[in-house]
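Every protein chain of the complex appears in place save one, which is left out.
Entry: chain A
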Amino acid sequence: MATDRNASGGGGAAARPLGPRARMFTLMVVRALTKRGSRLTVALGAIAVGAAVVFALTSLYFDISIKMSEELRTFGPNIIISPHVDEKQGGESRLADASLLESAAKSLPADRMVGATPYLYGVVRLDRGNAVLVGADMAAMRALAPYWQVDGGWIAASFDDRNAMVGRRLATSMGLKVGDPVTIVNRDRSTQASVTIKGIMDTGEAEDDQIFINLALAQKILNEPGKANFAMASIVADGAEADSLAASIGQRFPGIEARPIRKVSEADGQILGKIDGLMALVALIILVITTLCVNATLTAMVAERTPQIGLQKAIGASDGSIVAQFLAETALVCLVAVAIGIVGGFLLAQLLGQAVFSAWVTFRPGMVPLTLGLCLIAALAAAMLPIRGAVRVVPARVLRGE
């Protein structure tokens, strides 16, 4: 050794650049980790699984309200707009102006609107018997009732007066097939129209017994020009919001009342609340399990390395540098594990999204720091006791003979 630091003024730690210190530290951390295969794999696996579940659940959690209302919307319209029924007149449902119902529906915020259409009902004769005729905006219907399963096709335009859609049960009982011509006759035989069956739909509801045509044609056949029974709208809104939107229609259009269709709006809120709670609980349990698993692994790792820790202390390592080394090792393992976990978690989120919502879950970059943060907290919490154990290693005992 040519240089003698003590003799040449000694110390010098402060004057030295930081670079090589950081390099030696990194080297130690990386070597310590790469040289302990199986144990490390356990810790890595535990954190990666934790990170995957946390990432999948948080991604789903933030996706879920959107996916949920999309899902609920496929159950059909959620606001009904109808003429106000005056109880005193004992009036059955009067007809309203279709244009009034339409403008009431249009007053709902456009960015929340999925679709809206007036409905006009009447009983008509078909070739083989009576049926309920529904006149509606068939172009809007497609957005309003996406859950209909249609053989053939939808009526694509609202001005189409040559095509009809027929419910499955009605079609079966009358022996109708897609492409068949059907004559629709008013009950007093005053008007009639010939249409072609464009599609046959399964809805699981009353529509299965009905025949649908565009509103204008229905008004002509039923002799009710410009009229409709009510309108239905589908909007993106939860229970309370749907309530207030419906109320605002009632205020702006006297003689019209709008009601949310309760069943769906409330289910919306309740299901969401339950799923939120469930996911938070699962995420918490997973984090606790991860913490315990990492704790067990690190405890074993410290026990295994006790001789080396003692040696490091004997040759001048301060408690601080021992703590720093284990923290850095934990953090590094955590980082690698979280990277793996996020990839796995994204795939898991897709699986869950497909299974529950039949929808893909969006990748949300914001979930990355969240997942990393949670896992770091869990892992470092798990590392506390083992690291305290490492600090307490007594070098004299470790290094003493045999």
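The rule we apply is simple: a contact is a pair of C-beta atoms (placed from the backbone, for glycine too) under 8 Å apart; a residue touches a chain by one contact, two chains touch by 3 or more; residues count from 1.
The rule is short, and it goes like this: contacts and distances are computed from a predicted model.
Visitor: Just by its UniProt name, which of "Acetolactate synthase small subunit", "Putative ABC transport system ATP-binding protein", "2-oxoisovalerate dehydrogenase" or "Cytochrome c oxidase subunit 1" is the chain not shown in this complex?
Guide: UniProt protein name of the non-displayed chain: "Putative ABC transport system ATP-binding protein".
Visitor: Out of A:Gly45, A:Gly152, A:Gly226 or A:Pro395, which touches the unshown chain?
Guide: Spelled out, the listed residue whose C-beta touches the missing chain is A:Pro395.
Visitor: Of the listed residues A:Leu95, A:Ala216, A:Leu311 or A:Leu327, which contacts the missing chain in the full complex?
Guide: A:Leu311
Visitor: One chain isn't shown here. Among A:Ser107, A:Ser248, A:Ser321 or A:Gln350, which residue touches it?
Guide: Residue touching the absent chain, from the options given: A:Ser321.
Visitor: Which positions on chain A touch the chain that was left off?
Guide: 1-8, 10-13, 16-17, 20-21, 23-25, 27-28, 31-32, 34-36, 307-308, 311-319, 321, 395-396, 399-402
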